[in-house]
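Shown here: the complex without one of its protein chains, the others still in place.
Naming follows writing order (A, B, C, D, E, F and G), and every chain is counted from residue 1.
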Amino acid sequence: MPKIAVILGSDSDLPVLEKGTKVLDTFSLEYELRILSAHRTPAAVTEYVSELEGRGFAAVIAGAGKAAHLPGVVAAHTVLPVIGLPIRASLDGLDALLSIVQMPGGIPVATVGINASDNAVLLAIAILALQDEDIRQKLHDFRKDMTETVLEKDRKVREG
Amino acid sequence: MPKIAVILGSDSDLPVLEKGTKVLDTFSLEYELRILSAHRTPAAVTEYVSELEGRGFAAVIAGAGKAAHLPGVVAAHTVLPVIGLPIRASLDGLDALLSIVQMPGGIPVATVGINASDNAVLLAIAILALQDEDIRQKLHDFRKDMTETVLEKDRKVREG
Amino acid sequence: MPKIAVILGSDSDLPVLEKGTKVLDTFSLEYELRILSAHRTPAAVTEYVSELEGRGFAAVIAGAGKAAHLPGVVAAHTVLPVIGLPIRASLDGLDALLSIVQMPGGIPVATVGINASDNAVLLAIAILALQDEDIRQKLHDFRKDMTETVLEKDRKVREG
Amino acid sequence: MPKIAVILGSDSDLPVLEKGTKVLDTFSLEYELRILSAHRTPAAVTEYVSELEGRGFAAVIAGAGKAAHLPGVVAAHTVLPVIGLPIRASLDGLDALLSIVQMPGGIPVATVGINASDNAVLLAIAILALQDEDIRQKLHDFRKDMTETVLEKDRKVREG
Amino acid sequence: MPKIAVILGSDSDLPVLEKGTKVLDTFSLEYELRILSAHRTPAAVTEYVSELEGRGFAAVIAGAGKAAHLPGVVAAHTVLPVIGLPIRASLDGLDALLSIVQMPGGIPVATVGINASDNAVLLAIAILALQDEDIRQKLHDFRKDMTETVLEKDRKVREG
Amino acid sequence: MPKIAVILGSDSDLPVLEKGTKVLDTFSLEYELRILSAHRTPAAVTEYVSELEGRGFAAVIAGAGKAAHLPGVVAAHTVLPVIGLPIRASLDGLDALLSIVQMPGGIPVATVGINASDNAVLLAIAILALQDEDIRQKLHDFRKDMTETVLEKDRKVREG
Amino acid sequence: MPKIAVILGSDSDLPVLEKGTKVLDTFSLEYELRILSAHRTPAAVTEYVSELEGRGFAAVIAGAGKAAHLPGVVAAHTVLPVIGLPIRASLDGLDALLSIVQMPGGIPVATVGINASDNAVLLAIAILALQDEDIRQKLHDFRKDMTETVLEKDRKVREG
Partner (left out) sequence: MPKIAVILGSDSDLPVLEKGTKVLDTFSLEYELRILSAHRTPAAVTEYVSELEGRGFAAVIAGAGKAAHLPGVVAAHTVLPVIGLPIRASLDGLDALLSIVQMPGGIPVATVGINASDNAVLLAIAILALQDEDIRQKLHDFRKDMTETVLEKDRKVREG
């Protein structure tokens, strides 16, 4: 049963999610994916997000571009940790970043880098890992694999 | 009966409204002022904004700072023209400006300059003037007064 | 009879208008399109814009790039609501955005997002809708269609 | 026993923490506060952070200004969720924000707004709340209080 | 008889002109100062600027803040060299700078630094100097004085 | 005999000059073109620029990218009007623009828009026109042609 | 025996190094190249960098993109001069530049331009030249060659 919900403001943002999906596959985790817009489907966002806590979700990833209100609107309707994913659609993604990270006091959004869906997912996994020893172990393994991959590349470069 | 609704995300933004209030006084117009937050009182925003059209309003001014979602959230709940007022609270107001003006396709927000509550009100008045000959005349007078004020200052400067 | 005037600073900006034209087609509305430059044809701008109110127009959309003065110059010559469309031609459109939105007190320009001609048109339509029940109904329908389109995409994504 | 660790890069950043401390008081929660610099005391950071997981912490808040490396360096040494707090010390805090949020793939930092220590703490609390029914209830109460506070201000403004 | 015209968009910008006035005094030159706004008094700008060439002026300095259209509008009405002075009123003056310097092809504005009225005047003087041997000599002297002033400060610092 | 000198910091910048060259052709004017770098050939810049006034030049255009010091270095060695042309080589040209326009008091550089070699040349021509009735007439004609070109495009668009 | 160490945060950054490698070839110098990440292999960075001084190195070049912590982390572990190379990976490289150059007091990083690996290497060579007369002579020759290359291009352009 998925514990991570992912909401994108538009299906045109799906390619940005690929790096994140790959991470989830590595952890054999699933997520519930929805396409919902803070501005075009506000009622559906409210309804869907309000039920996430009761349905046992542990984290919500919300990604959007431009004046990216989706993560903040999601955060307004749940006390679950909300992870904001700024998507590059204009101004190099700086507008989306500022629209997500500069939330007013009281309603935080845990913002990751522009287009960094892998880090959005890993942040959700780090939260899940607090309650799930198996995921925590996998997260340690993931880190070790990353380290090993860099060291392997380092070896190759050193050997010319 | 007021035709202009003004929503601020926080009562700490009230001083920014002063220039706008002065303009409304000049036009002998009233507005309905509400303090409602897109993130702290989303249900109240939805409820209030959804009724504005039925209550005969012609324009909504929404002002907020930082990740300023209020104008966009207001626009998602009404087909009335929504005027977005970016308020300087951090990053010189650039975050609020981008969070308001860079709306996704389909839900426009008519954005004015940073802290420019006078222009937000004048834009609302320009919209009202389309249906009200008296306001239109006053708007022409207001412009003439502004012109005359500048020319008067010009005369003073020329005369040293 | 068109109620919306559209002025572009250069015919090289015409492709940016396509999204807006599509919206107008959806509403079966017409607009009067002019290519006039604030700097190369200032007299023609003054003459054209000064007559718009008398000719019964309800809104003017003005689009330009770089040091985009056209919307402000248009606003200086009419009390009609002027909608400013920043066009991306350099610096990711940030120069055009700031040149349009940061108008001095007294002469507002209702600014939409960079290259967002669809939102410029929708803002004009929202203004027209205040006086025209038919357009208002179409605007509600347009919103509902947008909502339905997102929900349809959401269904497809959920069904994998 | 505290579950939240807070690391600041410099004791000159302590005033920024005040809003966050107030939130913790509201929740009757404690945190373990350390002054450790990614550049001046790298060994101490490594040692302290590496032990946090074993000591039962659930989240680490790391705040720094300028080229703010502390949150990223902390995240490199623990799989616990790391919350990055950009502190305004130059360039309006934009340098700190980008230095924290734009982490490379694999090591996320959950970034909050510039100087937003209240939101950093609330994000940590939202993570704690996943495992602690009492905190979760308090978080719901906190939200309700915030809502009520805004509505109370709204009432005052409406009553003039 | 003055050869330099100076137009400011607002009398609140007069203090910015002080450094420039001091330079003119050094050269025993006069200028004709006007307060005229591109948006509030467009007709007066057009009329005044159109006559400058016929009246024997050699350069026009135009200063404005925010969405600073004045220099561009001035340039649209004269073939005289127009010197644009961006005035800091918001966003650290970056909006005024971009609104002035990023002129479309065909109508240049010679832009100087933000609030740099001294350089605006010196640029006008450099243009005058091309036709006036006396001014040219004074400009060489001015440069020598500047050099000497720096070298004098250098001597003081070296002597501790 | 050319009255306009053009110095580029690198021959890789030559394509940026094309728009400017076309303008000069229109005016049947010539320029003296040099490739000289403020950093790689400082002595040659000093020598060349120091002689320009004596050789009868009326304006110098200097173009460079990145940390564009060339225009300022040129201005330090002549009292002739120096026109700075920021060339886009990184950061969308913003680094070049700021490096050129933000000159310290005393040594102005007349800055035009990023990559706007046409405007750099037209500014030089506006300066030449002050002393040359023939060029002044051609400048008026050039403006009229530009106006006519826009009006012609406007006619085409209106006729659909 | 190489005196220059080069550390890149990722092997995907290797193409950026090409300009620098070419410079080293010109000087017949070698460097020790490592791929080590501040976040993925912090222990390896600490170990490797801590030994550089003892192994006789004179300078370390560290290059990274986005939230580029590598140069600062390297500088925290050695008193050798550390040269920071910001690599363009997002936001035009501005995030990497600020993450590298805005180091807190006490631990400097000698930052060069975005993607400017040639200048990073030349800076290291300038440091080596202080102790090595042969390299110093080659550096003078390199400068002379650069000067000659520009003058040669200048001659070609002058001859048309």
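Going forward, a residue touches a chain if its C-beta (ideal position, glycine included) is under 8 Å from a C-beta of that chain, and two chains touch if they have at least 3 such contacts.
From a predicted model like this one, the values you see are computed outputs, not experimental measurements.
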Request  = Would you indicate which residue among F:L8, F:I83, F:L98 or F:I135 is in contact with the undisplayed chain?
outcome  = F:L98
Options G:S12, G:S50 or G:Q131, residue touching the unrepresented chain = G:Q131
Key: Missing-partner contacts on chain E, residue numbers   = 92-94, 113-115, 143, 146-147, 149-151, 153-154, 156-158
Key: Interface with the undisplayed chain - residues on chain D   = 10-11, 14, 33-37, 40-41, 44, 66-67, 90-92
Note = Missing-chain contacts on chain F, rising order, are 9-10, 37-40, 42, 46, 64-67, 69, 72-73, 75-77, 90-91, 94-95, 98-104, 106-107
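By definition in this document, only the chains that are shown with their structure count from here on.
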Inquiry  = Per the definition at the top, count C-beta pairs in contact and tell me whether F-G or D-G has more.
reply    = D-G
Ask   = For B-C, which listed pair, A-C, E-F or F-G, repeats its interface with over half of the contact pairs the same?
value = E-F
Request  = Compute the distance, rounded to whole Å, between the mean C-alpha positions of chain A and chain E.
outcome  = 52
Ask   = When the C-alpha atoms of chain A and chain G are each averaged to a single point, how far apart are the two points in Å?
value = 35
Sequence positions of chain A contacting 2 or more other chains = 10, 37, 40, 66-67, 90-92, 94, 101-103, 106-107, 113-114, 143, 146
